[in-house]
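Omission of a single protein chain aside, the complex is shown with its protein chains in their original locations.
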Amino acid sequence: MMKVWEVYPLRVAFLSIPAALLISAVAITLLPPSVSFWVSGAVFVFSAFLFVAYAWGRHAGGLLVAPAIALLFIMNIFPLLWSFGLSFFHYRANRLAPPRFAGLHYYEKVLTDPVVWDRLQVTAQLVVLTVSLQMIVGFLLAMLFAKQFPLRRVLLILVLTPMMLSFVAVGAFFRYYYEPTFGLLSQAVRVFTGEPFVLLQSTAGAIAGIVFADAWMWSPFVMLLVLAGLVSVPKYLYEAASIDRISHWRRFWNITFPYVRSLLMLALLFRTIEAFKLFDVVFLLTEGGPGTSTETIAVYVYRVSFQYFKTSESAALAYILLFTVIVLTNLYLYFANQRNRT
Amino acid sequence: MSATDKKSLAERLGLKVYSGVGNAGWGRTLFAAVISFIYFFPVFWIILTAFKTHNDALAIPPKFIFSPTFENFVAVFSRAYSAGAAAQDTGFALYFFNSVFIAGTSVLLALAIGTLAAFGFSRYPLRGNDTYLFIILTTRMLPAIVVIIPIFLMFRVAGLSGTYIGVILLYTAFNLPFTIWMMKSFFDELSPDVEDAARIDGSSDRRVFFKICLPQVKAGLAATAVFGLILTWNEFLFALLLTGVDTRTVPVAMAQTIGGDIGVRWGLLAAIETLFLIPVIVVTFMLQNHLLRGVTFGTIKR
Partner (left out) sequence: MKHEKTLRAAVGGSAAVAVLSAGLMSAAPAFGEDVVLRMAVPDWPPTRIMKDLFDKNYKAKSGNNVTLEPDFIPWPDYYTRLSGSLTSGEKRYSMAVSDSQWLGAFIEGGYYQKLNDAIDADPELQQIMQDLNPALVDAYSTYPHKSKNYYGFPQMPDVLVAYYRTDVFCDEGEAAAFKAKYDADLPCTPEEMNNADWDMVQKFGEFFGRKKGETLSGKALDDDFYGIAYQAGKGYDFSTMQIASMIWQHGGDIWDETKAPTGKAEGVVNSPEAVKGFEHYLSLLQYMPPVVKTGTMDIFKQDELFREGKVAYMINWIGFAESSIDANTSKVSDKVDFAMAAGLKKADGSIDRTYNIGGQPFVLMTWNDDTTNTEALEFVKWWLSPETQVAFAKAGGQSGLKSVYEDPSYNSFRPWNHAFGTSLNNQKDIWHIPEFFELLVQQQAEFDKAITGQQDAKATLDAIAKFQEELLQETGHIE
């Protein structure tokens, strides 16, 4: 249905976008930031107008879409392009020196930086673990709640609550749960071993702690999506299956699973995108320690952009992340389309 | 009902759960209750802590039975900042109002703008419609920290920094991609026959939209609203950087209970979190049935 790689005929409206990019690149090179910001801003808003006008002329829908497009342009796409532009310049937000053109320097630097690869590895590890755990727990919870039973609504709310909590509270309290002197986990283990239990002292323990907290918080999200899938399975299929005396396992595999699969994919996608940005839980629980063994790429982006003020480098880094996420999204869309065909 | 009666013990306990929708009895309730409480326990502990004095909060062994106090809830709104000083207003009444106002307005605004756009995308597809939809989704994947500086600049020049309008507009944009995607799939789902019939009868486009299409996607609106609310409610980074002292939201102000002149004020943090959970739980509970139906509709067919 949707294929990004499909090429659409370029019209004036769309030509304006590369033109806008070019003009703002020139502006950022030559003018002070406060002026070039507005020059590029004006150019981009202008091309947005061209786009809307184009849509308007051809479709009544343009009118309906325009407010959303305008708002997204100003609040999202414009800042995105601004930092995209910066990634090709030498620029540090805490220096007075004007930006100088750097070409692909920062992309090269980021991609060859062993620290970045190390952080990506840590992130990949955490993403795989936390997302799989969420999928499994979310799936099991969904199965539990798939049927109607007394008090289902109330119990469901209990399970949904974790994802409504603030990161500050989750971070602070999980740190307390894991803490060897006061923490509940250590207290519980101590009953059996007599020794305080120090979960976060090793890399494996720290990863386990982070994964557990994050999966706990977001499994309900997976559950909701899977539940939706389970609820959507037409009843007659089960009735037919029970007449044919098909085993539980095959019934699950042949009837239930196909309905849940694409929703699992959706959950997988959303959770992977979010897990890539895993920041708060890590920062509050382990601060990336012991050493740097749980420092994720999102924590690193924060350090590079806000602590080291390597603005251009952080923009390049962010774009590489964004690219990765877009690839993942397309994978999802591919799978989702597969499902639509079945 | 007769099918339920014939269930084996294992099924009544909910052990064979994958047979799809249907009814289960109190056996399942019991089983689900045990699981839910285990799952809920960390939250339960936070709520318990909200009623504990500072000395009880970290007691060893952990206290399940204690004499509850409301001092933490009082301290959320008014407390002394130094020993012996008079209690000051902490500003939390305002922060709670801000959270409700900002999250509520931006979710509703996103719903209004997003539903219109979704209707447009669904009924009057542009050339390259899907590409635009995809780009819109992409904006949701940005690492926030990277775009924050240009947003800052924009806000300053426009005078939006620290204002309600600024942060509401930002959150509206933040919620839009999800709203558009979700609502579009609802509109796609509707049968065109009714609309066509109405049009033949001479109804205007506006009438078709308000009188025919919109009532049919109520569930979708509810589901989108709940998801939007949950995401906006706890948003932290934009709120930290773009709100002023008068427009600050609770997630930002909550951090004052950790790492100032004292490590963590456990009771206070727990009390704030407990109070902060109430609105979003109430809304979710009220819209729960719509939510489940909404998710189903919204994702099964894009």
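As written, the chains take the letters A and B, and residue 1 is the first residue of each chain.
Basically, a contact is a pair of C-beta atoms (placed from the backbone, for glycine too) under 8 Å apart; a residue touches a chain by one contact, two chains touch by 3 or more.
What you see is a predicted model, and the numbers here were worked out from it, not measured in a lab.
Visitor: So one chain is hidden, and I want to know which residue out of B:V76, B:M182 or B:V264 touches that hidden chain in the complete assembly.
Guide: B:V264
Visitor: From the list B:I65, B:A85 or B:I200, pick the residue that touches the absent chain.
Guide: Spelled out, the listed residue whose C-beta touches the missing chain is B:A85.
Visitor: Out of A:T272, A:T286, A:S312 or A:T329, which touches the unshown chain?
Guide: Of the listed residues, the one touching the omitted chain is A:T286.
Visitor: Check each of B:I38, B:A93 or B:V245 against the chain that is not shown and name the one that touches it.
Guide: Hidden-chain contact among the options goes to B:V245.
Visitor: Suppose we count only contacts with the excluded chain; which residues of chain A make the list?
Guide: Counting only chain A, the missing chain is touched by 33-35, 38-39, 41-42, 45-46, 49, 70-71, 74, 93-96, 175, 179-182, 196, 198-201, 206, 286-292, 295, 303, 306-309.
Visitor: May I ask you to list the residues on chain B that touch the chain which is not drawn?
Guide: Against the missing chain, chain B presents residues 53-55, 58, 60, 81-83, 85, 88, 148-149, 152-162, 165, 169, 240-241, 244-245, 252-265.
Keep in mind that, in the parts below, only the chains that are shown with their structure count from here on.
Visitor: Averaging only over C-alpha atoms, locate the centres of chain A and chain B and give their separation in whole Å.
Guide: Chain A and chain B have C-alpha centres separated by 17 Å.
Visitor: Mind listing the chain B positions that touch chain A in their complex?
Guide: For this pair, the touching residues of chain B are 14, 16-26, 28-29, 31-33, 35-37, 39-40, 42-43, 45-46, 49, 58, 60-62, 113-114, 116-117, 119-121, 123-128, 130-139, 141-143, 145-151, 153-154, 157, 169-170, 172-174, 176-177, 180, 205, 230, 233-234, 236, 250-251, 254-255, 258, 264, 266, 269-270, 272-273, 276-277, 280-281, 284-285, 288-289, 291-292, 295-296, 299-302.
Visitor: Quick check on the complex: what are the chain A residues that touch chain B?
Guide: 1-4, 6, 8-9, 33-34, 37-38, 41, 55, 58-65, 67-69, 71-72, 74-80, 82-83, 93, 141, 143-153, 155-169, 172-174, 176-177, 181-182, 184, 187, 216, 224-225, 227-233, 235, 237-238, 248, 251-252, 255-256, 262-263, 266, 273, 277, 280, 298, 301-302, 305-306, 311, 314-315, 318, 321-322, 325-326, 329, 333, 336, 340
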